[in-house]
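Shown below is the structure under consideration.
Yeah, one chain of the complex is gone here, protein chain that is, but the others are all in their spots.
To keep things simple, chains are lettered A, B and C as they appear, and every chain counts its residues starting from 1.
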Amino acid sequence: MMTLDEHAARSRLRDVAPGFKLLYALPPIAMALWANSVPFSLLVFGLMGASIVLKGGVRPADYLRWLLLPAGFLVIGTAAVAVDMSAHPETFVVSAPLGGANIGVTATGVAMAAHLCFRALASVSCLYFVAFTTPVADLGRSMAAVGVPALFIEMTLLVYRFVFLLFGTASEIATAQRSRLGYAGTAASFRSLASLASNLFVFSARRSEELYVAMECRGYDGAIRVLAPSSGARQPSLAGIALVEAALLCVAIAAHSGRFF
Amino acid sequence: MASPDILRTEALRCVWPDGTVALDGVDLSIRAGEVTALLGGNGAGKSSLLLSFNGILKPRSGRVLFGEEPLDYSAKGLKALRQKVGIVFQNPDAQLFASSVYEDISFGLCNLGLPEPETRRRIDAAMELVGVAELARKPVHPLSFGQKKRVALAGVLAMEPSVLLLDEPTAGLDPQGADGIMRFIRELQRSSGMTVVVATHDIEMVPLFCDRACVMDRGQVLFEGEVTSMFEHRDLLRQAGLRLPRIAHLLEILSTKDGFDLPGTAMTISGARKILKLMKEEQEINGK
Amino acid sequence: MASPDILRTEALRCVWPDGTVALDGVDLSIRAGEVTALLGGNGAGKSSLLLSFNGILKPRSGRVLFGEEPLDYSAKGLKALRQKVGIVFQNPDAQLFASSVYEDISFGLCNLGLPEPETRRRIDAAMELVGVAELARKPVHPLSFGQKKRVALAGVLAMEPSVLLLDEPTAGLDPQGADGIMRFIRELQRSSGMTVVVATHDIEMVPLFCDRACVMDRGQVLFEGEVTSMFEHRDLLRQAGLRLPRIAHLLEILSTKDGFDLPGTAMTISGARKILKLMKEEQEINGK
Partner (left out) sequence: MHIMEGFLPPSWSLFWTAVSLPFFVLGFRSMRKIVADNPRMKLLLAMAGAFAFVLSSLKIPSVTGSCSHPTGVGLGAIMFGPSVMSVLGAIVLLFQALLLAHGGLTTLGANLFSMGIAGPFVSYGIYKLADGMKAPRSMAVFLGAALGDLVTYVVTSLQLAAAFPSATGGFAAALFKFLGIFAVTQVPLAVSEGILTVMVWNAIRSY
């Protein structure tokens, strides 16, 4: 399965200035949470899914596979919200006795769970729109534009680079361990994992020192100054985005005030 | 004498998780008791092939056979396989993970669950063999690069595999170090009859230390056969991002461009000496 | 024409924080506008010498001179020095830190505090020069090893240093990749007059791409001089864990052991051709 990072790098929307993509996908999360309406959630879910697949060029099968990832949490989480326990079975629509009490679902519980489930799916699709279309480096730049402190952005982008560096090393170590039977059995697995983690730690300390020296050679003095590639970024029509957001907002208000559902 | 095949692939196709095709229909036989060179440029698929011999990389289609049996990818099957097929990776830093040399060499043996006396005997034997016995109690990370490579090798040899896979064993070593490790491997193969597969792009050492060669490019096998016959396919070598050994290149130019009448070709210094001496003798006879 | 010395060390002695002696009384001159090879086995002190040229490793005693001035180890002095003396490390993963190729290349320039248009011009030129222009907006991690090496080189070249230090530039590259990068460096030195110092144990490329050589062993300089004269000191090469280039080795054996009457010696294929042709012609004259 391709990583989200690779999807973002290949996205047809990657050249769109990141601010616009955030402006497009983030407000609907807030609206979906606030409106708390199944039809509105479905609207957002559909809109974002279509944008990811049709505009972003992600294969529907890939998108669906990614949607299944949070499904585990979604199922357990919503089921936990729906199911209740009570001494009085009459409060439940469906129930079964369990020990001295009854376990079952109430009408409000089911409604709450259904709202929750769709709301979460809608929000996740918005998050996916950003993740599928926007490389992390671009996000770093837009954080600067809204006044996030430079140190935080520097740290974020360094962590981004180092995550892949360490992933590479961790998987090399794990492969070498597997080839010497490192994961045959629980005791061996513990031993292998512990040595993997400690070696990775030592490696990362050493690598950070090497990087420091290499950066010093290029004049590092404590501030990481870099220049972003000159923006060949496409600027989509701000009015278009505003129109979509406004329309969504109207539907959200209508849904919230009970015109739908 | 044709040795039986100990490892074989049939239409092997492997794909990395990100979708890159690592191996694209590889049919290859590794003969028992010989040293086989896997040659190719960066990204040709050499390392992937080694990983699939060890059962780490699973085929998308096609299969790998050890002896006459297709690989068994169950936990038990892999355990049995990896005991017999050992792999030494290119980067020793990624495969030495214990805090001391001795402990690291013991890693694979402990996972085999051997009794302690046997484990200790094998560790000592392996350390003796590769010449790191005096480092036993040292921590791993301050060792030199060459020492680390030897310790990594000992960790695999201690498991007494019948097939040894080596990924770029000479990378990062200076000429004497590289020569030393290849001589050691050749010696090991001669004395213990071990089967060795060496993935490398160091073409110079192939005629010196290998019996057979397989040239790879972009996940495919371009050539498989005796080392001596490989160099008749110089176009394939170039296609794979390689070149002739310098001696072979010199002799080639001498005979094709400079009008030397060479009675054969050679890839090594000793081979070239023979040919040039022959040429000289012929000239002297003709001259007289 | 003897070029003036651009870098010089005088009785340079450097000690690593753990007490290991890295350099032990090094007296060495690097000539401006030439390619100098620093040769030696693993642990000979080549990398340490490069780091001391760049002011990263400070002398315990002795000194380093850039032009005629001893290095100034103040923050300001180092900043000025590192603008003029750039270093490319062996492992690009230990050098590249930014989230995209373009940003990484810009880092050194931004530290120089150049105006933005000039910075952009230089980044574009450097990317063009090493052939990574189309990678500009990619993150670093999915690049191949060879691409990472090029990006690391571009990041240093963008600063337009007058001296370029390269630590094992061909390590990990296949023959064509190694050849490509060394050709590029030779071309760069010829066209821009840049001074280049290459630390390596790849002896084969020295006669092809370098003017001068310095052979190091255990922190000391065994030989310093023209590449052509270095090979007369083959005992020093062996002492340093190196060997002769294979062609030179062949010619040596031919003349000392096989009774060939060679009119000179050579280290490269083209050099050997000339000598062997000369020999042939002489024989034909004598024969007639």
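By our rule, contacts are C-beta pairs under 8 Å (C-beta built on N, C-alpha and C of every residue); 3 or more make two chains touch, one makes a residue touch a chain.
Because the structure is predicted, anything quoted here is derived from the model rather than measured.
All shown chains touched by the missing chain in the whole complex, by label: A, B.
Which of A:L23, A:A144, A:L200 or A:I253 touches the hidden chain is settled by the complete complex: it is A:L200.
Summary of contacts with the chain left out: across A:L23, A:L42, A:L116 or A:A144, the touching residue is A:L116. Considering the whole complex, the residue from A:A80, A:A145 or A:L238 that touches the absent chain is A:A80. Taking the whole complex into account, chain B touches the unshown chain at residues 99, 139, 141.
Residues of chain A that touch the chain left out of the display are 3-5, 26, 29-30, 32-34, 36, 66, 69-70, 73-74, 76-77, 80-81, 83-86, 88, 91, 106, 108-109, 112, 116, 119-124, 126-128, 130-131, 136, 139, 149, 151-152, 154-156, 158-160, 162-163, 165-167, 170, 186, 189-191, 193-202, 204-205, 207-209, 211-212, 215, 220-222, 224.
Here, only the chains that are shown with their structure count from here on.
Separation between the centroids of chain A and chain B, computed from CA atoms only, is 44 Å. Distance between chain centres (mean CA atoms), chain B to chain C: 29 Å.
Shown for chain A are the residues in touch with two or more other chains, namely 6. Interface of chain B with chain A (complex): residues 17-19, 51, 54, 56, 75, 78-79, 82-83, 86-87, 89, 91, 93-95, 97-98, 107-108, 110-112, 141, 155-156, 159.
Interface residues of chain A, counted against chain B in their complex, comprise 1-3, 6, 169, 172-173, 175-182, 184-185, 188, 191-192, 195-196, 198-199, 202-203, 206.
Those residues of chain C that touch chain B in the shared complex are 18, 40-43, 144-146, 171-177, 179, 201, 203-204, 238, 241-243, 245-247, 249-250, 253-254, 257-258, 260, 269, 272-273, 276-277, 280, 283, 286-287.
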